[in-house]
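Below is one structure, written out as structure tokens; comments come after it.
Just one protein chain is left out here, and the rest sit where they should.
Chain naming follows the written order as A and B, and within any one chain the residues start at number 1.
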Amino acid sequence: MSNNRTLGGLALLMALALAAFGWGLVAPFAYEPVGPRAFPMITAVLIGICGTLLLIRGGGAVEGNAPGVNLGVLAIAATLLVYAMVFTTLGFVISTAAMSLVVARIFGATWAQATISAAVLSVGAFLLFDHALDVVLPTGLLGDLL
Amino acid sequence: MNILSIGRSAALVGIAVAAGTLAAAAEPASPECIAPAQPGGGFDITCKLAQAALKDAGLLADPLRVSYMPGGIGAVAFNTVVGQRRAEPGTIVAFSAGSLLNLSQGKFGAYTADDVRWVASIGTDYGAVVVPADSPFGSLADLMAAIKADPASVILGAGGTIGSQDWMKAALTARAAGVDHKAMRFVAFEGGGDCATALQGGHVQVCMNDVGDSQAAIDGGAPLKLLAIYSADRLAGKLAEIPTAKEQGFDIEWPIVRGFYVGPDVSDADYQWWSDAFATAMAAPGYAALLEQRNLLPLPMVGAELDGFVDARVATYRELADSFGLVAN
Partner (left out) sequence: MDTLAFLMTGFAVAMTPTNLALAALGAVVGTMVGVLPGLGPVNAVAMLVPVVFALGLPPESSMILMAAIYIGSEYGGRISAILINVPGEASAVMTALEGYPLSRQGKAGIALSLSAWTSFVGSMLATVGIVVAAPILSKWALAFGPVEYVGLMVFAFACLTGLLADEPVKALLAVGIGLALSVVGIDPNSGVYRYTFDMPNLIDGIQFATIVIGLFAISELMLLYESHKEGIPTKVERMGRSLFNWAEVKLTTAATLRGSVIGFFIGLLPGAGGTVGSALAYSTEKRVVERTDPKGNRFGNGDLRGLASVEAANNSASNSNFIPMLTLGIPSSGTTAIMLGVLTLYNITPGPVLFTAQPELVWGLIASLFIGNVMLLAMNIPLVGVFARMLSVPAWVLVPFIVVVSAVGVYSGKSASFDLVLMTVIGVIAYWLRRMHVPMAPLVLGFVLGKILEQNLRRALSLSAGDVQILWSSWIAIVLWGAAIAMLVIPQLLARRRLKALHLQQYREDRE
């Protein structure tokens, strides 16, 4: 599916974006001869050269996943994204239980296994991190209960 | 302790006594102090100071927990509290003069100082001019003369970038020497400690640092000396020997106040509870020692007094930023 050309093309795009958004990086006044723009530009050039080389060279095709696999990877990514976004609003325990349930299912657990592991993991991790290691975690909906 | 702050403390005792009779509001649940930086920084110290002071005064049943929210000297925490955590009664956020400075330059987004409720200031530090112990500069006047004679001959090191407190101190110094702040030689390090290290290694000649950390380093045997302190009056104790910039004829003052605010929708009762709690804690006999351990000087203010102070500081900072041509971005 994807090969070195895809990678090279995307690298070129990244280099262009870096350069485009970086060109305006000028300090109103500065005390040093180099300035904040030089490094982003050098980086853009480096990435651009690598991208061009890959584009020219081509090859290196990577075998695509079976369609089912891609779907699963997508499902994992989506679950993680949702988890990240509801982490503070729903709170650690609820969001973690939900995430854990879905991920365990994706990795082939039965409903019973997934439910048990989700319950154990969410509560156990909260106790470990929030209570034992004193990392302040969001309580969210459960609020004062915890 | 200077006269001014003794007066303030006395006033605070009065407030505290009055508050004692008023203390109707209950302690807020799950008290948390947000330190808008990595663990170990100045904000962490501020939160830990509150933790210790409130605990020693027996004011909190639950311990005050500290969480970390670094970003833009408080910008992230400010935006979070004004945005998503507006009404959490138990959450206080540490601020410093650096936060107010950034706020005044519009670096906290569209928000202003009126968007949160200022609870208490619990201590302060002052800007200081630090040089190696064997420096050719014996006084601030020597340094000023050298800068004036040839601005390119003196490299001013600082712990912060253009627009930061440390840069402001350097720019004010250059201005006092009669040199344009754009013509001075300036090198930014990542933190005053890095600058002090470079000073000892002979890589820079002067650092625009703070009194607390610098004096602590000197007490520890670091071969450094203070040329001037940017405070209104001489400080107490062993710092009394070091002249202010003012008495050396240069009108520069740079207090670095530290304190706390709460979200805009926190109820009056809870806001009052925090103000009273800090007033009581800061009037306690052990508080002076807590401050000294953290290299801070007293500057106790709560409630309306602090509000007025913050507004005045922000206005001053804005004028300064304008006069230095700093563009708000």
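Operating definition for what follows: a contact is a pair of C-beta atoms (placed from the backbone, for glycine too) under 8 Å apart; a residue touches a chain by one contact, two chains touch by 3 or more.
In this text, all values refer to a predicted model and were calculated from it rather than measured experimentally.
*Asks:* Of the residues in chain A, which ones touch the absent chain?
*Replies:* 2, 4, 6-7, 11, 14, 18, 21-22, 25-27, 30-36, 39-40, 42-44, 46-47, 50-51, 53-54, 57, 60, 62, 65-66, 68-69, 72-73, 76-77, 80-81, 83-85, 87-88, 96, 99-100, 103-109, 113-114, 117-118, 121-122, 125, 129, 133-137
*Asks:* What is the set of chain B residues that contact the non-displayed chain in the whole complex?
*Replies:* 34, 38-40, 44-45, 48, 51-52, 63, 66-72, 75-76, 79-80, 108-109, 152, 155, 161-164, 167, 185-190, 193-194, 197-198, 200-204, 216-223, 293-295, 329
Convention: only the chains that are shown with their structure count from here on.
*Asks:* I'd like the Å distance between the centres of chain A and chain B, where a centre is the mean of that chain's Cα atoms.
*Replies:* That gives a centre separation of 37 Å.
*Asks:* Please output the residues of chain A touching chain B within their complex, sorted ascending.
*Replies:* 27-32, 88, 134, 136, 139, 144
*Asks:* In the complex of these two chains, what residues of chain B are touching chain A?
*Replies:* So the residues of chain B touching chain A come out as 29-30, 32, 65-67, 84, 162, 182, 184-188, 325-327.
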